[in-house]
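For this view, one protein chain was removed and the others were kept in their places.
Each chain gets a letter, A, B and C, in the order it is written, and its residues are counted from 1.
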Amino acid sequence: MKTVTINPVTRLEGHGKISIFLNDEGNVENAYFQVPELRGFEKFCEGRPVEEMPDITSRICGVCPEAHHIASTKALDAVFHVDPPPAAKKLRELLYSAFFVADHTTHFYVLAGPDFIMGPTAPKAERNILSVIAKVGLDVGSSVIKHRSDALDVIAMIGGKRIHPICGVPGGVRKPITEAQRAKIEAIAESEVEFAKFTLKIFDDIVLGNKEYVNLITSDIYATETYYMGTVDDRNRVNFYDGKIRVVDPDGIEFEKYSPADYQQYISEHVEPWTYLKYPYLKKVGWKGLVGGKGSGVYRATPLARLNASEGMATPIAQAEYKRMYETLGGKKPIHSTLATHWARLVELMYAAERMLELSRDPDITSPNVQTLPTAVPDEGVGSIEAPRGTLIHHYKTDEQGMVKNVNLIVATVNNHAAISMSIKQAAEGLIKKGEVSDGILNMVEMAFRAYDPCYACATHTLPGEMPLDIRIYNQQGVVTRTIRRP
Amino acid sequence: MIKNDIREMGLTRVVVASCSPLMHEPTFRRAVQSAGLNPYLFQMANIREQCSWITENRELATERAKAIVNAAVMRVNFNEPLEVEKIPVNSNVLVVGGGITGIEAALQIADSGKKVYLVEKEPTIGGYMTRFDKTFPTLDCAACILTPKMVSVEQHENIELLTYSDVTDFSGYVGKFTAKIRKRPRYVDEDKCTGCGLCEEKCPLSVPSEFDCKLGKRKAIYRPFPQAVPNVPVIDREHCLYFTKNICKVCVKFCPHHAIDFEQKEKYIEVPVGSAILATGFDLFDASRIKEYGYGKLPNVITSIEFERLTHASGPTAGKIQLKNGNLPESVAIVHCVGSRDQNYNEHCSRVCCMYSLKTAHLVREKTDAKVYEFYIDMRAFGKGYEEFYKRVLHEDVTFIRGRVAEITDVAQNPSEEGKLIVVAEDTLLGIVRRIPVDMVVLSVGLEPRKDAGQLAHVFRISRSKDGFFLERHPKLAPVSTAGQGIYVAGACQSPKDIPDSVAQGAAAAANVLSFVDKGEIEMEPTIAILKEEACSGCKICIGLCPYGAINFDESSGRAVITSVLCKGCGVCVAACPSGAIEQQNFTNKQLMAEIEAICS
Amino acid sequence: MTKPKIAFNWASSCGGCEIAIFELGTKLVELSNKVDVVFWPAIFDYKYTDLEAMPDKSIDVTFFNGAIRNSENEDVAKLLRAKSKMLVAFGACAYGGGIPALANTTTRAEIFTSSYQETQTTNNPEKIIPRTKVEMREGVLTIPEFYNTVKTLDQTVDVDYYVPGCPPVGAQVEKVLNQFVDGNLPPKGAVLGASDKSLCHECKRIKADRKITKLVRSYQTIADPEKCLLEQGIMCMGPATRGGCGGICLDANAGCRGCYGPLPNVVDQGGKMLSALASVFETENEEEMQKLADSVADPIGTFYRFSLAGSLMRRIKK
Partner (left out) sequence: MVIDLATRFEPKIVGFLCRWCAYTGADLAGLSRINYPPNITPIRVNCSGRVDPTLVLKALATGADGVLIAGCHPGDCHYINGNAKTIRRFKLLQRLLQQFGIEKERVRLEWVSASEGGRYARIVESMTEEIRSLGPLNWKKEMAIAA
């Protein structure tokens, strides 16, 4: 039997590792995606004072610490049965929207952009941010850096730090913002909205203007039928900060809609002995292995999944883009094509920027009343939020002194763990036939993977989407007959 | 030998493994120094007191000894040469307390030509001794031996006597202290008054005399007793008709020297001194605290000090030992250990009661025909001539009953007890409870720390032991020194003492003071806290910690500042400093860590 | 002159340290002209095969972030040590263990049982626990060994310099990178990109007198933004923590958690903070002392939040 080992890098590195096993006909027998690391937050948070959790759990991920910090803070509200003042909730959401702007911007330009802007067949040497800047113009490059940096300034203003914010406390945030800060934030938000429009235009011109891509996006290789999950507001519109969790089936029919506090009735996690990362799945459907379709509990929680699981966006421009996307891609909901996730991400970028602007203009936002002191005895609470890479859940139980007794975390990217594995296998199957390994596999598999923007910061060590590849093909004697490397 | 090795082998560090550093560290340090090596490059390993002498287990002891020596060797690597700082000493001496102890100390020092400030809170010096009649065991009259000394204090050119005064603040450091003294107003000008006594004679108002334990009377303007030093009366504001009713002024009218001055105010003076001796003495146990003894309720239950006044020739009864009704007692009980050797009151032995109780017995026998019962727990007669005195009293027909008195009552159980005081006690020799009917009971009250001892300790920044008396530097090797350099304690303020011991300590303290006052300089222990300025973060954690106020915060530099002369080297700030900016010389972290590693590995 | 060759690597940590470098944005672009980045798996496409092929000491300086959590982290550390002239422990995790080292309050067995069996949503009837080597029908799959104790970088390989912080603040990162570019470096073993004084030194809050009569949990009170937090009874590791971060947490009305590690003359950050804190408990009464001591909710998590692996005790006894 032949083994194709796709190693992001050698065994030494902590990146995910892909092994593809071929059968005697040289077709794909099986493909495994392994995650080699675990840190055990769920255990070592036990015994800590629960109010420290937002600061501790933000260290699960330095790429999306805001997500963990805010989810954790919301869990504290629940643990202490305290309702934050309006200003506090809005400040949290404002910080959070700024974070979405920064994160989605990074992904599109720095990580995913190259594939589209330079073209999938362009030599790898050109497929990086620098070439992108060269193509779209230097001013765009600096504009990307500026708008990302501005968004982080907003995070720092409200959160205290650019990385690992520390503003969250049960019942609110530690500090209000001044009028001067508000004005600055409003100015930034206005500019972010324009920037989002500009980004969507680039996508139109370069991506949608190119038939090749549209075909790619709609091709079967990248279509995986699964359930879709996302948080929605009372009108089933996408919401990042708060709401009910909605799940639609592969036909787009609402399958479940529940309050995050009840997540245990809907989500289970499967364990395999050959990877440190678990596989969440829909409890009511059950674990049927790494397969898609109605019969399998595998679901996705990505920007595309959020749009699929919703009925629209809560801000005007984003809503318009939402409709345009579905119409352009055949008018069917849900869209199963993994690559459409990139477009969905930009629709979310638009929403985040608009939401930022709304909140920066909200009269409550500078209210000095940003903290309600808890009075109830702490016991248990769930905090949930939409991270850029999926629905994030923090669940704590404490003793009456508020010392943590039990922690359960369902981390955003992990939601998609099964789907990612499937997409990789699928790409492999689609491209490896009779032992013939096309050079294309490299980039194709990579694109499938990158679409998820998988942030394995918490588990593996790549920044979102960046998965350098290296394929080796062994003959029966286990001798490398061929090596395909990038570039 | 060590000296030779240092010279010949050019040793840079020396470790001696032998006895406790408390014994011979100074000796070896001197030796090392005389060989030209800094004495602090020497380290002592104590393998005797705390190793070889505490076990039979040779094997283990050897292991331990190795560890101890190893620790010393590792440590000595990090020892640094330290210079002993010498600071000039002001030769003036402050003596607090004008009892026999303070008087002795003051005279010794003054005679050597040094200036002494003697502070006494009462209107006169002399202390308790002025109220005693005879003193054990020699039975010579207290006044006869005390009065001359009081007088020479008054006349001594080197002694500035500050009576009716107290020390309210004591700042600075050894060799350079400043004592703040409060002089309370006498309302009599000490310079003008000649002590003729006319004012007392003419004063219309009589009140009970504290000096006589309220057994006798005094006037509103008074001297506690005729031989008071200074021989200047004081006006008692509480009672004086001028102060209470704004009338009278008889004293003003009659004073031939116009010494009466109702306008006097309390005065504060500051005096510079290089050292101080505390000889503030003791308080007597308040017998009324022991309800079972009925003191204060049963008229003829009196304390030993009251007895002293009764038997004193110039006392209220002119020395007649009598009952409240004037009759002579037919029987007298003397009760030992009142408030002493008793968990409920004071655990300590007051040391003097046994002997003065014997004296009491003797005086009763000598002056009356009364039968005397002496209730004791153990008879302690340890001083020179004491045992002999005990024997003597044994033959004076005194009944000794061994047992602590349980109760003193006037409730009779049979006719023979009617109108008597019944002393109930278990006779531990006979093993029976005895009820002895008597006319008078003398309670031999114990000695306690002064009520204000705590406050005084605070003013002088010295420590007290559990029993509340001032704490000496070392119970055996430095009995009159304290942890506070330049501050000494003597007499009963350190622990209960009789007159001979108190006088001895007074002299000892004087000698201690003179030894460095004479040198004109004093050596500071170099094991003090040093601030590494560049490392101080100005977090202020240490500021409040120093019990000697040696650490202050300098706003301009934003740093702590340690006044090394004030530092006594406890190291509390060193352990606390979160920046690790404070080190204690000869107890640096490096040295201690090296010891730990050597011991543990 | 030839540009210095530098490398970045990421072991057991959240990635915030790499973001902190990424955060330099335009400055990073400028900097990248002054150096050759020969290895940075997170940002550019380099492979360990290339690294292994490099001659020893061919990298001028490697910035290593993350603690040593598993066998893979250790192997990477050793490989990079061999290839680098200078190795820098970058960030709280590599320096003192950081948050991941809080796992030293538990054990490998407990973590596995918790993660793969006990957590509410886990459905694992066969009680499967990941193994380093698994025989599959198609072949063998391997994953690294998860250690029982988290180690710091210098407990694993020799380290030349340390850069504290979770993550190091931008200004300091820039300063440090330039120090290496310009080659003006203090003696080996030094801590870079931080102050030599405690956070109190740069704290703008008013410090009155250091007397602590009560300690409250942060959620029990709204902190006065002007006064020293400790004096308000709010835990702040400032006195025992290196400055250099600019006191951003204090400005945000939050107490310092100690991510910049111990001061130059201090062996054990936690032990020192404990000593300093208890020293200023304002009471001579033993019961009150006990009460104050008990009001420190989680001593290890408080005094060793970021430095447990690098502390004297390193882990709990189990």
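Annotations for the structure displayed:
Just so it is clear, contacts are C-beta pairs under 8 Å (C-beta built on N, C-alpha and C of every residue); 3 or more make two chains touch, one makes a residue touch a chain.
From a predicted model like this one, the values you see are computed outputs, not experimental measurements.
Considering the intact complex, the chain excluded from display touches B, C. The chain that is not drawn here is touched, among residues C:109, C:190 or C:316, by C:316.
Taking the complete complex into account, B:463 is the one of B:27, B:244 or B:463 that touches the chain left out.
Considering the complete assembly, chain C touches the hidden chain via residues 105, 147-149, 151, 266-268, 270-272, 274-275, 277-279, 281, 283-284, 286, 289-290, 292-294, 296, 298-300, 303, 311-318.
Mapped onto chain B, the interface with the missing chain covers residues 20-22, 46, 48-51, 53-57, 59-61, 63-64, 67-68, 71, 461-466, 471, 473-475, 483, 527, 545, 547, 568-572, 574-576, 584, 587, 589, 592-593, 595-597, 599-601.
What we mean here is this: only the chains that are shown with their structure count from here on.
Computed centre separation for the pair chain B/chain C is 58 angstrom, with centres defined by C-alpha atoms. In this assembly, the C-alpha centroid of chain A lies 26 Å from the C-alpha centroid of chain C. For chain A, the set of residues that touch two or more other chains is empty. Looking at chain C, one finds that none of its residues touch two or more other chains. Those residues of chain C that touch chain B in the shared complex are 196-198, 200-201, 207, 209-211, 238-240, 243, 263-267, 272-273, 275-276, 279-280.
Contact residues of chain C toward chain A in the complex are 10-20, 22-23, 25-26, 41-49, 52, 69-70, 72-73, 75-76, 79, 98-100, 102-103, 105-106, 110-111, 114-116, 119-124, 128-131, 134, 136-139, 141-144, 146, 166-167, 170, 217-223, 225, 248-249, 251-254, 257, 297-298, 301.
Chain B makes touch with chain C in their complex at residues 532, 534-541, 543-545, 558, 572, 575-581, 589, 593.
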